[in-house]
Each structure stands twice: as C-alpha cells, then as structure tokens.
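A short worksheet on the structure shown next.
Only one protein chain is missing; all other protein chains are in place.
Going in written order, the chains are labelled A and B, and every chain counts its residues from 1.
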Amino acid sequence: MYPKSFEYISPTNIDDVISLLDKYKEDAKLISGGHSLIPLMKLRLVSPQIIVDLNNVSGYDNIALNQDILSIGSRVTHHEIEISNLLKEKCYMIPEAAALIGDPQVRNVGTIGGALAQADPAGDWGSVMLSLNAEFAVKGKNGDRSIKSIDFFKDYYETDLTYDEILTEININAPDKSQGGAYLKLERKIGDFATVGIAVQLSVKKNHIDNIGIGLTAVSNTPIKAIKSEEFLLNKQITDENILETANITAQNSDPNDDIRGSAEYKKAMVKEFTIRAIKLAIKRCKRD
Amino acid sequence: MAVSSLFGAKVKRVEDPKLITGQGIYVDDITLPGMLYMTVLRSPYAHAKINSIDLSSALKNPNVVMCVTGKELKNEVNYLQVGWDASSANPPSKVPKRYPLESDKVRYVGDGVAALVATDKYTAKDVLESISVDYTPLSVVTKPKQAIAKDAPILHEELGSNETWNIKMQFGDFTKSFNNSDVIIKEKLINQRLIPSAMETRGVVASYNLGTKQLTLWSSTQIPHQLKKYLSFTLRISENKIRVIAPEVGGGFGSKLNFYPEEALACYLSMKTGKPVKWIEERRENMTNTIHGRDYEIDVEAGFKKDGTIQGVKCKVFCNVGAYYMHFTALLPHLTALMIPGCYKLPSLDYDCHVVLTNIISTDAYRGAGRPESIYIIERIMDLAALELDMDPVDIRLKNFPQSDEFPFTTTVGLAYDSGDYSNALNEVLKLVDYSTFRNKQKELRKQNKYIGIGFSSYTEICGWGPSAGIEATYPKTNAVLGKWEYGAVRFDPSGKVTVETGSSPHGQGNETTWAQLVAHELGVSIDDIVVLHGDTDAVPYGVATYASRSATLGGVAVYNACQKIREKAKLIVAKQFEARHEDIVFDQGKFSVKGLSEKFMSITDVAKSAFVADNLPENVEPGLSETSFYDPSNFTFPFGAIAIIVEVDILTGEIKILDYSSIDDCGNVINPMIVDGQLHGGAAQGIAQAQFEEAKYDDNGQLITSSFMNYYIPTAFELPNYRLSRTITPSPVNPLGVKGVGEAATIGSPPAFVNAVIDALKPFGIKNLDMPLKPETVWNAINNSKK
Partner (left out) sequence: MSNKILTPKKNHNIKLKINGINYEKEVDSRLLLVHFIRETIGLTGTHVGCDTTNCGACTIILNGKSVKSCTMFAVQANNKEITTIEGLSKDDKLHPIQEAFWEEHGLQCGFCTPGFIMQTYNFLKENPKPTEKDIRLGISGNLCRCTGYQNIVKSISSASKKLDK
C-alpha cells in the first residue's frame, strides 16, 4: 500500500518527456493513467527511481477520422473510447472492448496508450488492435516512426519501444460499412482480467469472408494475432464447418497457462468456443451486400 | 405481544446521517498527539525455526522509537486466551497456544516475529524490510490428511501431534439405521476455505497513560468487553484499568470477534513508550492474517428408506483449522454436529471429526460459524437421496419435517428447537417460484438443449448464543472467561431524555435504530429523544458481544427487560403522585394513569422528571429512573426458512447465471423489517459468493495465492441477483420479544440451494455432485467427463 520513495516530474512538453526517459533509461517509468504502474508500486513489486508523468503534456487525446484513418490519441481514456459515437459507428468492436476493461473509475483514468505500452498479455487492447492491423505512431529522440501492431508486442510486458519512445497515436484503417466486429471476453467476474478474450473483425462479400482479423487475449506471453486462422477463413464460404475449423485452428495455436483463472485445457476449449461466437456475432453485425 | 406502530415498522436508521456524510469515525480516522505507527515483521515461511533476529538497522533509524521480538515479550506478557479451548472435553482437546509474537518458531506465512513503532508510517513500513531474520525452514503441511500422516512435521512439538481433537459423537444408533435403510447415499462434500473480507480491515489505536496507568484501546472489533478480559490477562494489568472502544466498525462477519496479536502488541508498545500507537492492517495482510472460515472435508453416508424417510447420517470430517486455536476455532467443529439434523426428524447421527493443525492461518467464526457446514451437509444429502430414489426434492423434504404442532421439537442431538413450520415455509416458496410452471419450462428447454435448474434448501439454525448454564451442562466446560448473557440498560436523564446502553456491539446491523424503536414502543418516548450507546466499555460497563445472531435475541431482550423494570418503578412513582395503589396503575399509549381514570395521566417524561426532583417519592424508592438487565436466555432460538434458487447453465462454457432467488425466512417477530431484509440480502450475497465465487487457495509452501481482491473473487452488483423475500412469522417462545435472530440465516441456507440448482440443471448429464465454488471450469469438466 505504500510505494518506496521516488522522484517525480511532470513536463508540459513531449520533447522534455523524451529527453528525461532517454536520460534515466531503466531507472525511469512513464505514467499516463498510472493504473497499471501505481498498483505494482503500492505492492512494491516495481519500484522505479523516477516517475515521468505524461499528463501535463497537452494533445494526443483526440479521436478523429482523417481520410479513412481512424486515429485514437494514446492519452485517450478507456471511458472516452467507450462513449465515442464516432467509434461506435465506425468500428463497434473498439468501444465494446473498452467497456470491458477494468471498472468505471479505472476507465476514467486508464489510457489506451498506457495499456498498450504495458503489454500485459491479458490486456484487452492488444488483441483488438492486432485484429484491426492497427499501427502505432511513436515519438522518440530520433524522431517519429510507426510500428505495426504485429511487430509491437515482444514478450511479457515488453514492447518494441526503446527507453526514450512514447506511443502517441493508434491508427486504424477505418472499416467500411461492410465490416463487422466483436470483442468477447470470458471473465470470472466483471472487471477481472480475461480468462480468454477474442477480437474478430471481418467483412462479408457474397456469403464469403472477404477480410478477417483475429486477435487473442491471455493465451500467450503477448496478445497474439491468429494468423493461421485468418489465412484459413479468408475467402472461404460462411458455413458452420468453416467457422468450426477456424475455431479449432485458433485453439490449437493458442498457448495459455494453467493459472487461477483456469487450466490450459479449459482455456483452449474456451478459445475455440468464443472464436465461434465472435465470428458469428461479427458476421451478424456486417451490413451485407 | 401487541404490535405497536414502531415495533414492526420500517424506520430510517439513526446510524445513517453520519455515515452518508463521511462523518463516521473508524479506527484509522483517529489521530492522537504524539501517535506512533506500528508495523509487524512477518514470517515469509509457513514453518520455520527462528534462529536470530537482527534489529540493528531498524534501531539505527532516528525515527524508530522501539522494536520488540517474541523472546523479549515472553518474559513480560502472557499468551493469547481464547473463548473456547475444549481442554475439558471428553476426550479433551489439545490447545495450541499463541503468543503476541512467536519466539521459537513460526507456523504460517505471516506469523509475527517482531514489531516496531516509528514516528511516521513510511519509516515504519520502509524499515521493516531492513530487519534480517535467520530462519531454518521446516517442511510444511497445508492439508489435514497431510498433517496427520506419518513423519509429518509437528507444528506444536509439546502437543505431540497436529491432530488436536477427535470429536466423536453418536446420537441414536447409526448401525441400526444403516440396516433399516433401503438405500445408502455416499458422497464426499467440501466446504471450502473462505476469507471473510470485511471492507474495513482490522486496526487499533492503543493509548497508555503513564500517569494514571490507564490503557485505552480503540479496535475495529466485535467484542470490546471480552477484549478487556483478554488484555488484562495477556498484559498483566487489571481489568478496571482498561477501556476498550469499538468505534465505527466497517463490517466484521465474525472475523473481528477475536483477540488478535496486534491488539496486544499495540497496547504493549504504548505501555512501554507512553505514546499512542496506531496499527492499521493492509488488505494483503488481512487476507493472510485475519481468520478464515469453513475448510471442512466431509465423507458422508446417509441411509434412507425407499419412501424417502431418512434413517441416519454418518459423517467423517477433517477440519483444517490452521496453526493456532483462536477465539472460537475449537467450538465450530463441535457446533456443526449439533445442527446436522437440520429441519428433519433424523433418528441417528454418527459424527467423527478430526480437528487438525496446518501451516496456514487459523479458521474461526465467519458468518454462520459452523452452521453453514451443517446445513450444507444435510441439504445436499436430501438432494442426493432424491436423485437416487427418483423423488422430487420437495417431496423428500416434506416427508421428513416435523409438523408445526410437534414443537418444541427435540432433535436426535438433544437440542429443543423452539418453534417452526418447515412445511409451510417450503410450500410458500413453491408458490413464489410457481414450481409446476418451472418444471414444465425446464422440460421444454431441455428439448432445445438449454439447461435451467432449481435448487431448494430448507434451513434452520441455532441462534441467540446462549444459555450460560445450559451450554456448560451440554458441552464440555469451556474455560470461557465470560458467560453468554447480554447486558442492557435504560437511563432517563432529569430532562426526560433516554440513554440506552447495550452490550451488543453492532457494526452495520442497525441496533441503534432497532433498540430505539423497542424503547420508544415500550415506554412511549420519541425515537428522537433516545441515544443508544455501544462499543465503549466505559459508557457501557458490561457486555458480551455481537455474533451468533444474538443481538435482537439477547441484546434487544436485555433492553426490553430494562424497560419493564422502568415501567414497574414508574408505576410506583405514579401511584404515589396520584395517591393510588400501584396495582391500579396502567400504562397505555405512553401514558400512566389510574385504571378507569385515563383523563389524569403522567407520561414517562413526567415520571422521569419527578423521579429526579424526588420531592414526592414512595418510601423505599430511590430517586432517578434507570434500570439495568443481564439477560441469560433459557434456550437458543431457531430461525428457519426455505430458499429456492433458479439458475441457467451454459453447457459450452460452464458459466452459471442466477435467474431467481426466492426465500421464505422466518426469524420470529420482526422489529424493523427493512433492517431484517438488509441482513437477508447481505447474508444471501455471502452464501452465493461461497457457492459460486470464493475460494482461499494456498500453494504447497503455505503461500496464500488468493491474497488480493484481484484473484479472491468477491462478487460485485453485476454478479448478484435481486432477492425476492417473503416471510412467515412464527414467534419464538424463548424470549418476550418473540425474536429468533436473522443475521446469518441466508448465508447458512443459500449455498446448498445454489449447488442443488446447478445439479438439477445438469441432471440429464448424470452429474451427482460438484464442489464449491462452482467455477465455470468445474461445471464444464463435469459435463465433458459425463459424456465419456
């Protein structure tokens, strides 16, 4: 309940944030919502010497649609995403997932950028972004770059970000009207981390799957993209057998742990079941041709 | 008993204005000048010898005022007494003693080895990490059968064994019952370990005055008066130099009816330093060190005739009681046996219970305290038998109930249930849920591969703890430090306002409101003119405590009895005033008058004023108007009811949704129905939580895995249903209020109803038993295994 001592600074300029992170490297941690880091600090599981606070840097807090690119600023809170009419209209899966993160108070403070950078394999945003083939805009001492979501997650709590880099924006090709998506999360109780979570985004053309992205939560050391499943289902006809086979492949390629939320065997079976449900729901949500 | 406008009325609670505005004072809200902060250094090992403790780094810190270890303490303080040690039982229980700090060895992860006080909280927390302790780890046992196996490490070497008590009780003749039976049900039942998790953790502020040598302890406790006695013994100071105050207490559920090491430690350090000492438990600390509940493994056999008549029950039980005996640790395994008959005419009971120590925190009273275990056993047996005999679970229950004219009904264990009507309760709940419609709907849905189920529980339980002489006569001598009565007082002041003292120590139960209603009803005083004092041993000189549903049944009755004494004295005073005989004075609607001459009257306020002015009092009547009562009941009371839970099971994931919770609960007469319903809601929530969500898990090294709310699943509003409550009222003949107690009833009755409902839903799969908590994976596994 009582963190160890540390030093704190809250710059107003993003370049100052970057130079501080570059200066202090592994001794410093960046906080945005702080709802991943501060709980760890209170239990003394993590005790950084320096905390750099992003919250007095203005900007990076908008949700916008610019020429078919949906952009979500990294400092946007889960709650702002949950209530965003733009996202509900353009990509329903995103606010759907936001509503399932933590609880109302946590959603008021936690940010999508902070959650993605935390790279908790049981975090909900990773699988959603992987299913959408999102790209992350990043700013560091060497300037700006963009990281594809598939290249972003490296290991438990490890991303491709260097010490000095900050995630600034999440960019997604705005799904067209023919697409539908669903995020389903199996949890022991509301607000828990996922036992398993599935994000599916797809489009349908002439009763075939025209486009498909599948992301998985809590079944590996990072959020994962179910590439083999996507490859299987792409261009296939929508039948129960094809959906079932996709679900089988997804389960086979997931690698969950035995833990308090369930055995690996159960989780794999749930990956299969929820893949079926998510695909069917996503299909239902497509505005078909 | 005539029902006045206030007895039985929904009255807004007088406790609430301060609580809803954030003005309630809980123990962590108390700050005293010069206050020091205490932390406790706890063992990281579940079982280890303490070789040495190096306090030097802590003592070097200028903000650290004092440190103490178990070795130093042993010369100055006594061990921690318990409320029930069963050392006079036959056969006697061994009693594993506990000290405020251990000196030779530690016996569970969290066992305290040193304590320190510092001038600020942060120093106290930071410095703990710098203290080094040399331990020799020993092997660890976390389960009873493991702890009694050959070569198991012994926790308390002087006891020679980890099994402290083998409770063997036989009522009736089970062998004969067994031979009379047409079917024998055999099953293994688990009543899993739970963490009480009151929203406020424990905490104390101890303040010793070096000049007056008086000790004051604020503690988040349910037992302020008992703490006085315990502190007196442990700290070796006289009881009349001790004041204990329970401020606002944020929930207890039994976990705060105890004498904990930190209470003694904070007092000791305050006595040594002459400064106030505060200690507030962190949540992880609470989950590891505050007592747990339940943790029984039961092998049960039950015999039935073909027509469903129960013949006998045999239980072999292993109780995993943890590392030490605490307040009621030893009572519960014994108490469980006495309520296994439940609502039924059970001819025989054979109970063989092994009370075993292990390297985890002790178990003790947690809402229901031994009786959820009893009702779980019998209510699961009823459904198992119904399944075996292809009988409706309602019919098998109706078959075995005593009828309402058979009360007081003495069960096979010798307890006389005061009053009851179990058939009526069950039949009423069937109406509430529209039972026949449900069964038709269930049949239809099964055709669509959808599975709903209904589960019943008929419960009764033992409340109003208890008749002091009766308990000592029936049970082994308890070596208790206090009887089981309760204290109440009603005091008028010269202006006619009332102060009520109660030995009950409420922490959410609304006694201030309920006792005010009682006094207003009995004496015609306005509720606004009544203040109810509790929890402070200076303001309320005597008391026992709040637990075992003894508030209305004992505390309320004591207040009621004090009111009757007030009325009697008032009549004497009025008689003198009106120059009448005291036998001719009547009291009606708040007015004392001569029988037949009601236009001339005195209100109780008039009488109070007159009593203090004292210019016209009868001979031999002292001035003042205040009376006390110590109420020791003649018997326990036995609330009862019937609960029906309807669930839907997703057979692909194992997830369970509660579609309906309905109950008929009979707690005798009801003083404040709003408060009674609140107790039933909260009780049901904890019962459902046991059945569906909660489980305290340890690894093989004795580390508590479920050590936070992140993985110890307390349900939110989203997980829990609405509770459709209805009532029958069968007054208790045991006390003049006719009340039976209700605080624990729903926690006792609901878990088997939930499990029965899920088993009923899964009947087509041939699943007979599932262990709590019914996690989705547990259900999913059972379904998949059944297909094979």
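Here, a residue touches a chain if its C-beta (ideal position, glycine included) is under 8 Å from a C-beta of that chain, and two chains touch if they have at least 3 such contacts.
Being a predicted model, the structure only gives us computed values, none of them experimental.
Peer 1: With touch defined as in the header, list the contact partners of the absent chain among those displayed.
Peer 2: A, B
Peer 1: One chain isn't shown here. Among B:149, B:539, B:597 or B:710, which residue touches it?
Peer 2: Residue touching the chain left out of view: B:710.
Peer 1: One chain is left out of this view; which of B:167, B:249 or B:530 touches it in the full complex?
Peer 2: In the complete complex, the chain left out is touched by residue B:249.
Peer 1: Could you tell which one of B:28, B:263, B:418 or B:744 touches the chain left off the display?
Peer 2: B:28
Peer 1: Even though one chain is hidden, which residues of chain A still touch it in the full complex?
Peer 2: Residue positions of chain A that touch the missing chain: 1-11, 13, 15-16, 19-20, 24, 28, 34-35, 38-39, 42-43, 50-53, 55, 79, 83, 102-106, 108-109, 190-191.
Peer 1: Which chain B residues touch the hidden chain?
Peer 2: 12-13, 15-26, 28-29, 31, 122, 197-201, 248-251, 253, 282-284, 507-510, 674-675, 677-678, 681-686, 708-710, 714, 716-718, 720, 722-723
Rule of thumb we're sticking to: only the chains that are shown with their structure count from here on.
Peer 1: Chain A touches which residues of chain B in the complex?
Peer 2: 121-122, 125-126, 282-284, 652-653, 655, 693, 697, 705-706, 710-711, 713, 715-716, 718-719, 775-777, 780-781
Peer 1: Chain B touches which residues of chain A in the complex?
Peer 2: That would be residues 1-2, 4-5, 43, 186, 188-193, 260, 262-263, 266, 269-270, 273 of chain A.
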